[in-house]
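And then subunit A:
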Amino acid sequence: MTRDDLKDYIASHFGDKLTALDTGRYDPLYELKAEHLVEVARALRDDENLKFDFLCNIGAVDTTEHFEAVYNLASTTKRLRLDFKVIMSHDNPEIDSVIDIWPGANWHEREMWELFGINIRNHPNLTRFLLPDEWDQGFPMRKDWDAPDFIRMPEPET
Partner candidate 1 sequence: MSKLHTEEFVVNMGPHHPSTHGVCRLMLTMDGERVVKIEPVIGYLHRAIEKMCENRTYVQCIPLMDRFEYVTSMSADMVFSLATEHLAEVEVPERAQYLRVIMLELNRIASHLIFYGVTAMDIGALTPFLYGLREREKIIDLFEMTCGNRLTYNYIRPGGVSKDIPPEFVPQCREVIKLIRSKLIDYEGLLNENPIWLARNKGVGVMPPELGISYGVSGPVLRASGVEYDIRRDDPYCIYDRFDFDVAVRHNGDCYDRYLVRLDEIKQSCRIIEQALDGLPEGEFKVKKINPFTFKPPAGETYARIENSRGEMGCYLVSDGTNKPFRVKLRGGSFNQLQALPYFGTGGLIADVVAIFASIDVILPEVDR
Partner candidate 2 sequence: MQTQYGTLELARVFQWLHDLLVSTGIPEPWLTVVIYGLLGAMMFGVLAVLALFLVWWERKIAGHIQQRFGPMRHGWHGWYQTIMDAIKLLQKEDILVETRDKPVFFWAPVIAFVAAFLAYIVIPFGKGLVVADLNVGILYIIAVTTFTVISLLMAGWGSNNKYALLGGMRSAAQVVSYEVPMVVSILTVIVFVGSLSMVDIVKAQSGIFVLDWNIVHPLGLIAFVTYITAATAEANRTPFDLPEAEQELVAGYNVEYSGMKFAMFFLAEFVNMFTVSAIATTLFLGGWNGPFLPSWVWFLLKTLAVVLLLMLFRWTFPRLRVDQLMEFAWKFLVPVTFANLILAGIAKYLGLYW
């Protein structure tokens, strides 16, 4: 099942929910509405000839207008790769948890919550685990974050 059959297969089966983003790269990237996330993710994992059972990574991106959560999937049996992203509003980003589909997402989502402030609905244990316990200076990975002792590297004067 090469990349282009994957594209047509996705277009035919998940056409309405997964809209392809043309980024000119050979790995297909899709966009997904937040409310379809759990249902499409379960379908992608259980589909017979897709079998995306390996969640590589969930990356959160803070483009100053909105938040994106990017899911990178892979299939251990079918040698396939797929990425899709979910767009969220900037003021109070919220997303469903995919823990019951891929339990491996637990810590990825916890990190997203802790460093970006993206609230994860029905996540079993949303507590702080990377930053010191008495951390109170907000969400450090956001673009607009700053702190008194945060020293930025000066620009090289070329």
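Behind the choice of candidates: all candidates are chains of the complex that A comes from, given by their letters.
By definition in this document, contacts are C-beta pairs under 8 Å (C-beta built on N, C-alpha and C of every residue); 3 or more make two chains touch, one makes a residue touch a chain; residues count from 1.
These numbers come from a predicted model, not from an experiment.
Chemist: Quickly now, which of 1 or 2 touches subunit A in the complex? Give its number.
Modeler: For subunit A, the touching partner among the candidates is 1.
Chemist: Which residues of subunit A touch candidate 1 in their complex?
Modeler: Touch residues, subunit A against candidate 1: 23-25, 27, 29, 53-57, 59-63, 70, 72, 74, 76, 79, 81, 83, 102-104, 106-107, 129-132, 140-141, 152-153, 156, 158.
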